[in-house]
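As you look at this complex, bear in mind that one protein chain is not there, while each of the others sits in place.
A, B and C label the chains in the order they appear, each numbered from 1.
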Amino acid sequence: MKINWSKYSAPLAFYPLAGKMIPWFGTVAALTIAVGLYIGLLVAPTDFQQGEAYRIIFVHVPAAWMSMFLYVVMAGWAAVGLGLNARLSFMMTQAIAPTGAMFTFLALVTGAMWGKPTWGAWWVWDARLTSELILLFQYAGVMLLRTSIDDQRRADRASGVCALVGVVNIPIIYFSVQWWNTLHQGASVSMTAAPKMAAIMLTGMLLMTFGFWMYSLAVILSRVRCVILERESVQFWSKLSSVAEVAEVR
Amino acid sequence: MTQPSLWETLWGIIWRDLLLAMRRRSDVAISVLFLVIVASLFPLGVGPEPAVLRTIAAGVLWVAALLACLLSLGRVFTADYLDGVLEQMLLIPQPLPVLVMGKVFAHWMVSGLPIVLLSPLLGLQFGLEGEVLGTLVLSLLLGTPTLSMIGSIGAALVLGVRGSGLLVALLVLPLYVPVLIFGAGAVTSSMAGVGGEANLSLLGACLVLSLFFAPWATAAALRIALE
Amino acid sequence: MLQAVSLSCRRGDRRLFSGVNVTVPPGTVLTVVGENGSGKTSFLRILCNLLAPEEGAVLWQGVDIRRLKEQYYAQLTYIGHLNGIKDDLTAMENLMLTAALTGDRPSDASVRDALEAVGLKHRIHHLPTRVLSQGQRRRVALARLWLSTHPLWLLDEPFTSLDQAATALVTERLRSHVQSGGLAVVVTHHEVALPSEMVQRLRLDG
Partner (left out) sequence: MVYWKSVSEFLAMGGYGLYVWTSFIITALSMVWEILALWRRRVAALAESRGITRSLE
């Protein structure tokens, strides 16, 4: 009986590798976020038009960017998984979704917090916010589809197709809502404050974004380790020859 | 033995589904009836002022049409999945996406087309007239096939999954948003006297896009579902 | 010629079978036996490309069926565990439509003959399949074999809910198919009453 070892080796090799990377990403995330918060909350001057409420963008914009970025990355892994039939790719898809959904949720909540003082309303049907809301539904769809299918392989592949279809949808939503808004002459205040944003503000925002990105990497890698443990248990651990080896890999 | 041409096969699929729909006319009637009822509930809820009704007409009729489409999605593949006809369809010696297109077209004939045909009547209920009514029909004519195409992806993904009825709504409704915006937008702008052409051409673009991509996605989803 | 090369299959956490090598030359029947849950149906579904094997490949005339796709489908008649029969169509309509889609173009008369062959002469028309019994429905599905012009038959438990007379009929049809150079893979827990030189047995260990 011939066993295709490379098929198993991917998660097997990745598990300890991910374990080594997590502390690094975690530390970088903590440091960058700390500096970002220092600049955003303490150093950066106030904004003329919006007053201090603008400081919300230091969490809102990074969260919104991450939510979109993670969805694209998730769909990318789904495409790799569907194309190459690689299980590790589907595990990445599975690990990314909750963090992406969390950032989407945060972008929506902080968007409302920003909108109330600035627009005078918790919610405005602006293209960005609407796309963000639809994105949340899509994350929910991908995750719920996965949990409602019992067969692991089918769950992987079906939710992968679902994620890929969604990635086409988001830009269409964005432009359609923008088009719709110009038609209705609705809110035209854009969320990213001003084109010539003060350099210090931009620095703070980019630092926060980088910090969120590193945080996502750390969290996603540790989630993918959980997923490997949960899903591969028998096949995975029984490939190791001794208990000592198991302990080492862990 | 000669292979039947692609068109013959496609026609075979469409013919069978239309024949089945004729045998089960009540299924078709239900989604049409649903549309009429939903559309009639709004005036009862909002009040009978013609001005108000005219403003909400585009949105209400489009949302109702969208929900009626959603309701009928379960019929695209489920029965075939349960009685084994779907697995036979996967073994037909023709490209699956094309066969899917045939099935979706047949489904649109019995669920989308009745909505289009009925829409002028509903439009009258809401006080729409003349050109606006025409735009409504045209927007639905372009939009409902798109809804069926997109919906088929969701219907294929949830085949045989528990709680599939609600799940398909969650999967498909986000994808329906652009069609809703352009469809209702066409009627609204036509009502404002701007003319609905821009929105209608965007609807057409959506239709072309979905005709290109949805059959492939649906075919992939069907293969996954039947593994 | 149909070949399975080191096929393995896993459903969920369970390995159903692995390293299955088998060759079905023309003029023979491969019967697949095994306990419930030993992967007989999965094996058959792999053979018709409905299911991807975990490892290995299926070759038709030496070419991987995943490459041949439609060309391969044009060669096979598959009757699954499900009948593939529409309850709202008559037996006649069911057969005509299915046959037209899979590439056999039977005349009305030949469809009638096929239904007569499976003993459903009186139920050809005006009777939706709905009123047929389980066994009669299975007969409608199997009537496709009388119309099939394809060299490869893949049958999943064809004898389920058939009475002795019908079993004999189907076996006889199988014999004539094989004798004329066709090949078949039959998943079954019944004995197939065919001369032993025609039959090859594959047992899947559960």
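The rule is short, and it goes like this: a residue touches a chain if its C-beta (ideal position, glycine included) is under 8 Å from a C-beta of that chain, and two chains touch if they have at least 3 such contacts.
Worth saying up front: this structure is predicted, and the values here are computed from it rather than measured.
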Interface partners of the hidden chain - shown chains only, full complex considered: A
Selected residue (touches chain absent from view) among A:L106, A:A158 or A:L207: A:L106
Contacting the left-out chain in the complete assembly, out of A:P16, A:G83 or A:P117: A:P117
Missing-partner contacts on subunit A, residue numbers: 37, 41-46, 51-53, 55-56, 59-60, 63, 98-99, 102, 105-106, 109-110, 113-114, 116-117, 215, 219, 222-223, 225-226, 229-230, 233-234, 236-238, 243, 246, 250
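Everything below uses one rule, namely that only the chains that are shown with their structure count from here on.
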Centroid comparison with subunit C (C-alpha atoms), farthest chain: A
Chain occupying the most central position, where position means C-alpha average: B
Mean-CA-position distance for subunit C and subunit A (Å): 48
Distance from the mean Cα position of subunit C to that of subunit B, given in whole angstrom: 36
Where subunit A touches two or more other chains, by residue: 151
Multi-chain contact residues (two or more partners), subunit C: 52
Residues on subunit A engaged by subunit B in the complex (per definition of touch): 82, 134, 137-138, 140-141, 144-145, 148-149, 151, 153-154, 157-158, 161-162, 164-166, 168-169, 172-173, 176-177, 179-180, 183
Of all residues in subunit C, those that touch subunit A in their complex: 6, 11-13, 18-19, 52, 55
Parts of subunit B lying in touch with subunit A, wherever the complex brings them together: 153, 157-158, 161-164, 167, 170-171, 173-175, 177-178, 181-182, 185, 188-189, 202, 206, 213, 217, 220-221, 224-225, 227
